[in-house]
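This report concerns only the one structure given below.
Only a single protein chain was left out; the remaining protein chains are all shown in position.
The block that comes next holds chain A.
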Amino acid sequence: MKTILGLTAATLALGAVMAQAEEVHVYNWSDYIDEELLSKFEEETGIKLVYDVFDSNELLETKMLAGGSGYDVVVPTGTFLQRQIMAGAFQPLDKSKLPNLENMWDVIEKRTDVYDPGHEYSINYMWGTTGLGVNVGKVQEILGEDAPMNSLSLIFDPANAEKLAECGIMMLDAPTETVPAALTYAGWDNPDDKSDEALAKAQEVLTAVRPFIQKYHSSEYINALANGDVCVALGWSGDVLIARDRAAEADNGVEVGYYIPTEGALMWFDMMAIPVDAPNPEAAHTFLNFIMDAQNMAAASNYVYYANGNKASQEYLIEDVIGDNAIYPDEATLENLYTVTPFDLRSQRKLTKLWTEVKSGL
């Protein structure tokens, strides 16, 4: 008995040592990297990469707050990152292990400084906008040639939404995205307003079109748009562009377009950070540095069609990415993009309740 126990303990200890030396666990958004980069990382560093995916910030946040997630690198969005830093979920980066930091883009760093002042804890992975994914042919067929495809009125004006309901509208299942969009549509001064009046206004806008929304979901719209199951989705830029490519590949007659609403759109940033209890912070730094390599970052962007915060990578980006105004917006559009801050506990509860009420059509 004793020997068995001893053996087990020895095996466990050995396992732990091996894990420490050779494994790095990365938890990233689904459909968010060129998978060839994963094998490239393993070949270059000899570290075994365990890659796992999620599709909601909330899921990630709960794992971070519970602790002991076992991940070495995670990718929360800016607002969530800020709150998790305050809760003590991340460890400061050892910048001496990250020589590729010099590749980063100051324009983006300035904007993400709000979430992580001085970039003590995180690096920007990718960024994008929240806008409209449109099945161009279907929408023009229903609303006519001059359908307002680059306007939030496409989904928030009940008259349009009602007509489009038959062929399907989907919306992100994320009130932190939909509420600012609704406020922007309503012409509210500050889409980041968290006051009761602002939330009531947003709820009014969202409820008005509720009957015409097929589903609120944060990843299903990629396939639904690509297959022609829905006509319009309020979604994340790169995801819509993935849908566009999948539709083109399938050659099913569906043409998907991504539009940044002229009223203004949310600009968000996904940041890579290292949990405070990461089993292998050493390898986590190696991974971050690998990702910040100009060519690697370019490969990721070229694959997922999201802009990144890496200035040096821009010379390796294909024209489809760097030249696309929907991905790298021009100055004028950039002016029109806004960022938001996290909700505190009290307003968060109101937001969740609002969202439950909107979704259940109450």
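The rule is simple: contacts are C-beta pairs under 8 Å (C-beta built on N, C-alpha and C of every residue); 3 or more make two chains touch, one makes a residue touch a chain; residues count from 1.
Criterion: contacts and distances are computed from a predicted model.
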Omitted chain, identified by the protein name its UniProt record gives, among "Na(+)-translocating NADH-quinone reductase subunit D", "Putative restriction endonuclease domain-containing protein", "Putrescine transport system permease protein" or "Carbon monoxide dehydrogenase large chain": "Putrescine transport system permease protein"
Touching the absent chain when the full complex is considered, from A:157, A:193, A:229 or A:245: A:229
Residue numbers in chain A that touch the chain omitted from display: 56, 58-59, 61-62, 64-67, 83, 86-89, 168, 175, 213-216, 227-229, 276, 345, 348-349, 352-353, 355-357, 359-362
